[in-house]
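Left out: one protein chain. Kept in place: all the others.
The block that comes next holds chain A.
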Amino acid sequence: MASDQATGGLQIHPMDQFIVKPLFGGDAIHWYTPTNVTLWMALAVVCVVLLLVIGTRGRALVPSRVQSVAELAYGFVYKMVEDVAGKDGVKYFPYIMTLFIFIVFANFLGLIPMAFTTTSHIAVTATMALAVFFFVTILGVVKNGVGFLSLFWISAAPLALRPILALIEVISYFVRPVSHSIRLAGNMMAGHAVIKVFAGFAGVLGVGAIFPLAAITAVYALEVLVSFIQAYVFAILTCVYLRDALHPHH
């Protein structure tokens, strides 16, 4: 692996877990090369199918455990879309459900030791965030025409302040995809890197490794929480942006 340095045996490579590698050898990573990204995304798809398709196979009136979880996930996201984006946002529910369920499974799969966390990559989260950004922007313009610009013109504020507020609103609108994507990738990357750093300490401390191990356990528990919360945050922000596109008037 890495060459020995002045730190002696302490070899911490917290970022190695994020390296994109081809699955079947070779060095070249073309756009079509099956990589560990492919593998872990495919596993996420498998999990989605297991939970939402195989799990609901029985169509039971009194649901089994897996079906209950599937129904809970459905109800959770459906209610979120309905509450945040409004009744007319419900028809975009499948898109938001797709994003949410993918992020949840990608995050949780990434928590498996030795796993690759696809959602820790800015390329992945930025693609989703930009897709959401362009989708809601185009939707807002198509639905409201020029009226969509009233999103930036806050009629509740004093007239003198409105141009300044409009400038701030425009800037914050275009920063949305950046914060939307970096929030998710940053959270996933940071937590996993921290666990790796502690694991590196545990490797050289001998009996004293009990302390880094305790820390790993705590951070891991936190990461489980963060994995869900970040998926929820991504989805609910998508709903908020969707509501702005459907109802730009404050």
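We adopt the following convention: contacts are C-beta pairs under 8 Å (C-beta built on N, C-alpha and C of every residue); 3 or more make two chains touch, one makes a residue touch a chain; residues count from 1.
Here is the rule we go by: contacts and distances are computed from a predicted model.
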{"item": "Protein that the absent chain corresponds to, by UniProt name, given \"Extracellular solute-binding protein\", \"Fumarate reductase\", \"ATP synthase subunit b\" or \"PDR/VanB family oxidoreductase\"", "value": "\"ATP synthase subunit b\""}
{"item": "Of A:F18, A:F133, A:F198 or A:F234, the one touching the omitted chain in the full complex", "value": "A:F18"}
{"item": "Option touching the unshown chain, where A:V136, A:A185 or A:A202 are the choices", "value": "A:A185"}
{"item": "Residues in chain A touching the chain absent from view", "value": "2, 15-16, 18-20, 27-33, 35, 37-38, 41-42, 44-45, 48-49, 52-53, 56, 59-61, 63, 67, 70-71, 74-75, 93-95, 97-99, 101-102, 118, 120-124, 127-128, 185, 189"}
